[in-house]
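Complex shown without one protein chain; remaining protein chains in place.
In order of appearance the chains are A, B and C, and numbering begins at 1 in each one.
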Amino acid sequence: MASDDITPWLPPEDLDRVRRQVPMLYVDIVPVRVDAQGQVQQVGLLLRVTGDKLTRALVSGRVLYHETLRQALTRHLEKDLGALCLPRIPLSPQPFTVGEYFPTPGAGFHDPRQHAVSLAYVIPVDGDCQPQQDTLEVGWFTPNEALLPEVQAELVDGHGTLLRQALGHVGRLQ
Amino acid sequence: MASDDITPWLPPEDLDRVRRQVPMLYVDIVPVRVDAQGQVQQVGLLLRVTGDKLTRALVSGRVLYHETLRQALTRHLEKDLGALCLPRIPLSPQPFTVGEYFPTPGAGFHDPRQHAVSLAYVIPVDGDCQPQQDTLEVGWFTPNEALLPEVQAELVDGHGTLLRQALGHVGRLQ
Amino acid sequence: MASDDITPWLPPEDLDRVRRQVPMLYVDIVPVRVDAQGQVQQVGLLLRVTGDKLTRALVSGRVLYHETLRQALTRHLEKDLGALCLPRIPLSPQPFTVGEYFPTPGAGFHDPRQHAVSLAYVIPVDGDCQPQQDTLEVGWFTPNEALLPEVQAELVDGHGTLLRQALGHVGRLQ
Partner (left out) sequence: MASDDITPWLPPEDLDRVRRQVPMLYVDIVPVRVDAQGQVQQVGLLLRVTGDKLTRALVSGRVLYHETLRQALTRHLEKDLGALCLPRIPLSPQPFTVGEYFPTPGAGFHDPRQHAVSLAYVIPVDGDCQPQQDTLEVGWFTPNEALLPEVQAELVDGHGTLLRQALGHVGRLQ
């Protein structure tokens, strides 16, 4: 990915400053299980403790300096679902939508840390998915279950909308 | 697919008449080999004898009465590449483009038999591909090889353009 | 559109027979009003009497023999919204989704008359829209209003889902 003199990781104080200077590029991923005809059967949501409450989230993360989008997609899927998740990275770089997160509430989604722009993809995982790091559980939901108000209410800002856009895109929004 | 009283196949004389009455719905498929990061490495083209010359074509065929698009994609891939080709049918029904073929030359592509409208998809095949029926060979070409004038010249009407649109869509058009 | 010897219109008995022989190609259109930045402000729905109840529908109709998709989109918008609706026909033939309607309930949407496959587009109209023929009213709804259960309940089969997919595609699904 990067040659020796390129350091994609930033010290926290540099990252804090950059986050107030330019939009940060992210990828948002809806991990799915599909049947043999490509029909989405389940979506995967990460269960975490945020503050004192349970939240659910899609796979999401920053694109690093000198990292390709395909590398970023693979890295974040393996970071959150484990090295054996076996993702099928999309053939086309075209996202199904683009999410915009702003530090001040109003237009778009809200992220108090930064202005982030996120390219969103639906990605099938064929392998074994295990919660990593601070994730309590990788939960699998049918499209109908994922649309239940109680599930939607647990999703972090923006991810409920992205999930419904993703289900619309794959023809599973009832 | 169809219940007992539904006959998706039409006698030739009925099909001939229908072809002059309504647009016929087709799927056009660019079969590809991809690497672990989803990057297209090769495209598959069918070599056939048409009249007295060799031609190359994408996988293509009609959607039958009461057949879903996903069933039609699987059926035509297995018909042309064999039952072991193991296609990864797309998650979304959204085609990367729509081709229009008219019986009179002019706008769009030309098909003397009919007015056809074709939904076009790029579909990875992971399995063993063998030529079927009247196909002499399933040839695999890198994107650069597929764009060579001599390969483009052998493609049947419309398929050269569709192939270049497909390579553009997956980010492999140089 | 068609040269003299091509008759795109079919006698009712021919159309009835063809509808049981091959999938019929349709376009489904979500007419919208947009602001100067391309943000969808309102969606247009056609109010009709179907049997003894009020129903709402998107603009929808068949693609005729030898008609281009662009011609079909313009014709159906003018047929349902009037000749002064001033549509901005999309630059790309790529639909945001494809709807599948089957004569027997089950997979996809239901249309007792036929197997139809519909290419769906969101199309801005800048001009004056007036109800035509059997339409009582062209109603304009903000995205939030269009998503209200009472509006969704009035939509004919499939159009509620298509409308939500369209709002997801243009980033207006909350």
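In this text, a residue touches a chain if its C-beta (ideal position, glycine included) is under 8 Å from a C-beta of that chain, and two chains touch if they have at least 3 such contacts.
From a predicted model like this one, the values you see are computed outputs, not experimental measurements.
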item: Neighbouring shown chains of the undisplayed chain, as defined at the top; value: A, B, C
item: Given A:Gly61, A:Pro95 or A:Pro131, the one touching the chain that is not displayed; value: A:Pro95
item: Contacts of subunit A with the absent chain, listed as residue ranges; value: 3, 6, 10, 14, 18, 20-25, 62-69, 92-98, 100, 102-104, 107-108, 115, 117, 119
item: Subunit C residues that touch the omitted chain in the full complex; value: 32, 34, 36-40, 70-71, 74, 88-94, 96, 122, 124, 169-171
item: Positions on subunit B contacted by the hidden chain, ascending; value: 97, 161, 164-165, 168-169, 171, 173-174
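The definition used in the following text is that only the chains that are shown with their structure count from here on.
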item: Intercentroid distance (Cα basis), subunit C paired with subunit A, Å; value: 33
item: Whole-Å gap between the CA centroids of subunit B and subunit C; value: 27
item: Contacts with 2+ other chains: residues of subunit B; value: 92-94, 96
